[in-house]
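For this depiction, one protein chain was excluded, whereas all remaining protein chains were kept in their positions.
Coming up: chain A.
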Amino acid sequence: MGVNILEVKDLKIGFKHDKKEIAIVNGISLQLEKGKTLGIVGESGCGKSMTSLSLMGLLPSGVDWQNGDIYIDQIQINKNLKKDWRKIRGKKISMIFQEPMSSLNPVYKVGSQIVEMILSHESISKKEAHERAVDMIRLVGIPRPERVVNEYPHQLSGGMRQRVMIAMALACNPEILIADEPTTALDVTIQAQILELMKDLQEKLQMSIILITHDLGVVAEICERVIVMYAGEIVEEATVLNLFNHPLHPYTKGLINSLPNIDAEQEYLSSINGVVPAPADMPLGCRFFDRCEFATDKCQNKPSLFTTNIGTSVRCWIYENGELEGGM
């Protein structure tokens, strides 16, 4: 086992509505090994983006941090101190967002945006920072970096903007990169370029990555371990191979089966009935209860994460004693 560079323990995030506390992330624990890539998969509204924002101390106002601790390099972060967060953001943990247009400032040149970020963390001269910015832009594979630093975001294409975002995120050599749907807004050929780039940079810079996505194909592409989230909880945690070879949780199975498969001919796609329950009226027991085809009376009670004999953790009563049925 490698060293855990990031550890999150029992994270709870929620908001108040009608004087009730409503949890959108309900007790997430995760570990990220140094130099590895952890995928977080789930559909819209499962709390994956909130989890990642909390790791940067960027929760929107009105959303409360109810419980949970974060450790970076085994050191606990004081989540209430803004000053602490400012030191961490960009330096220890960086983030790239889904929509590269709205996360760059349209009225500043991309170069100055990278320089601003470098200067806020390191005491070097403006000139050196500018040179670093050019180097970073070159590193992410943009041709003519000397010219691009002096361009505005609207002059760049979507793929280029996402590269600039990556350059900015990596400018201070962070140990952890959080990528929130980094390729969702991009076309497939550009997606392939960006994923190659991320793999490449990870090797060069020994970064650890948390990749948040709804796309299992992207997970298969670059992750080592995967967490599947449903309605604010982890329902399955596995190595990427186990996830694809032996998906355990009924939700994970449903998710994998509902993807159209290019190598097979299917008349109909299998689908998961119903929709994700609203945060305000979550089932008390298993949160997947309403949509699960294997649901029994037992599922009225809340399952915990059971560890199975293949190493996968799964939140489902079927695997209560840790055994896989029927020798999968």
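The definition used in the following text is that a residue touches a chain if its C-beta (ideal position, glycine included) is under 8 Å from a C-beta of that chain, and two chains touch if they have at least 3 such contacts; residues count from 1.
Assume contacts and distances are computed from a predicted model.
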Which of "NADH-quinone oxidoreductase subunit I", "Dipeptide ABC transporter ATP-binding protein", "Transketolase" or "Methylamine dehydrogenase (amicyanin)" matches, in UniProt, the chain that is not displayed: "Dipeptide ABC transporter ATP-binding protein"
Contact residue for the chain not shown (choose from A:Ser157, A:Gln206 or A:Thr296): A:Ser157
Identified contact with the non-displayed chain, of A:Val240, A:Cys286 or A:Cys299: A:Val240
Contact residue for the chain not shown (choose from A:Asn150, A:Asn261 or A:Thr296): A:Asn261
Full-complex contact with the absent chain, from A:Asn4, A:Gln66, A:Ser112 or A:Gln193: A:Gln193
Residues in chain A touching the chain absent from view: 43-44, 157-160, 187-193, 195-196, 214-218, 220-221, 240-241, 244, 254-255, 258-263, 266-272, 275
